[in-house]
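As you look at this complex, bear in mind that one protein chain is not there, while each of the others sits in place.
Take a look at subunit A:
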Amino acid sequence: MTVLPSALDTAGPDYAARRAAMLARLAELDAEHAKAVAGGGPKYVERHRGRGKLLARERIELLLDPDSPFLELSPLAAWGTDFTVGASVVTGIGVVEGVECLISASDPTVRGGSSNPWTMRKSFRAAEIALRNRLPVINLVESGGADLPTQKEIFIPGGRTFRDLTRLSAAGIPTIALVFGNSTAGGAYLPGMSDYVVMVKDRAKVFLGGPPLVKMATGEESDDESLGGAEMHARTSGLADYMAADEYDALRIGRRIVARLNWRKQGREPLPVRPPLHDEDELLGIVPEDLKIPFDPREVIARIVDGSDFDEFKPLYGASLVTGWAVLHGYPIGILANARGVLFSEEAQKAAQFIQLANQSGTPLLFLQNTTGYMVGAEYEQGGIIKHGAMMINAVSNSRVPHLTVVMGASYGAGNYGMCGRAYDPRFLFTWPSAKSAVMGPAQLAGVLSIVGRQAAQARGQIYDEEADVQMRAMVERQIEAESLPFFLSGRLYDDGVIDPRDTRTVLGLCLSAINSAPVAERPEGFGVFRM
């Protein structure tokens, strides 16, 4: 046991201010989440209910084991776009009959549950999570198909939806479709490509072409039921394996199917779980509002790992990056956490070595980001900062163990890459409301543009318009600031969700369990660990 002490002064004004700022941001987050939950709004919710139907989240809640947790993924998808927050689909990881599943439910109250480009990206991300982590997939289908005005952006890439389904199946990951309503045209391949199909009587409608299209194509007179009703598919076409009497029955059958999958997780069993010794509520008061002020990530680690127990690796070397071993919700992990923002050569080499060590023991890694990037300047360039940063990025890129990333504060420049940003394929990536991600800070970016502009003017022999420069800098700063904020980035699917810092341990625990549904990577062949 190496218990982390805490130096956090929870009685001081700094703590109170940081906490207040974080709570204000969490209130904003709640408001955005509420938009996703509201779906298409009261009018469409009432209309849907009036048809005797359950809402997407009601279906999910009934499908899940009572009192089990559910992690909704990408709830802010489409934030800041013309489309409804949440992108007309709910995806997440939940427990059904004791099996962790990837659940996806279209929200029929939002434009009939039709898919827009953000729906597509969100669904792709969900499918990727299912495949990487070997999570059985349950689709709760009721969708009007593609959002036609944006068809050009979804028709061609959207085909991946069906490819993903059958590739999951090919990988031995079960896929289940519970069809509650429309699932027509291309959407018909959702049940079409699933291992198990349940259709709700008098509700499910699954056909390639509806009566008008059939009439146009062949002149044949037909109706919905004969073309694609549950009764027809269960008795005649065989596309439905089960016909459910109603929505509740479909969910019941869905649960029975999962119960009979004989599913076995292939990862390791968790160790006995110990709560942290320090209060996770205090995570609200750690990150300063001004990200230029560094904070000690050990204060975070002490509040998320089992028993606040953390063995730091190489503590005296490259002290701006904290590395070490811990257990989270019973799962051993290695942690890399930025301590003072900047990554120097020492930190980069320490990270590369630590990542190799984690691969030696098959231990998943957690990256806690608060970085302004790799150090610049003549001394550092001459000292080989690019080589050393490249080592770290190389190690992160080719590491075979699962990675988890939490963006707590700054995530600027190549620091985003070295600390396993989205492009480096962490299994899961979550963001705190205090986070910011961009190529560099807004002021720095505006300043760089200003300097470059001034130099260009000088080169042309023109007088630099200082007034315009002030306006330009303010505008750029505002734009970059807005585009580096968590909601904006989450809306573009650059993370898997913005989370309450107090939920960090719970979210990571759930993700580590999901990761361990698949085998955790084998030790790579090749060289031994390079001492850096």
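Operating definition for what follows: a residue touches a chain if its C-beta (ideal position, glycine included) is under 8 Å from a C-beta of that chain, and two chains touch if they have at least 3 such contacts; residues count from 1.
Note that in this section contacts and distances are computed from a predicted model.
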Name per UniProt, for the chain absent here [options: "Biotin carboxylase N-terminal domain-containing protein", "Sugar ABC transporter permease", "Phosphoribosylformylglycinamidine synthase subunit PurL" or "Chromosomal replication initiator protein DnaA"]: "Biotin carboxylase N-terminal domain-containing protein"
Option from A:H33, A:R132 or A:R268 whose C-beta touches the chain left out: A:H33
Hidden partner chain, touching residue among A:E61, A:D296 or A:D469: A:E61
Omitted-chain contact residue, chosen from A:G341, A:G389 or A:G509: A:G509
Footprint left on subunit A by the chain that the document does not show: 33, 36-37, 57-58, 61-62, 65-72, 75, 95, 98-100, 245-246, 248-249, 251-252, 255, 265, 273, 281, 329-330, 497, 499-500, 502-503, 506-507, 509-510, 513
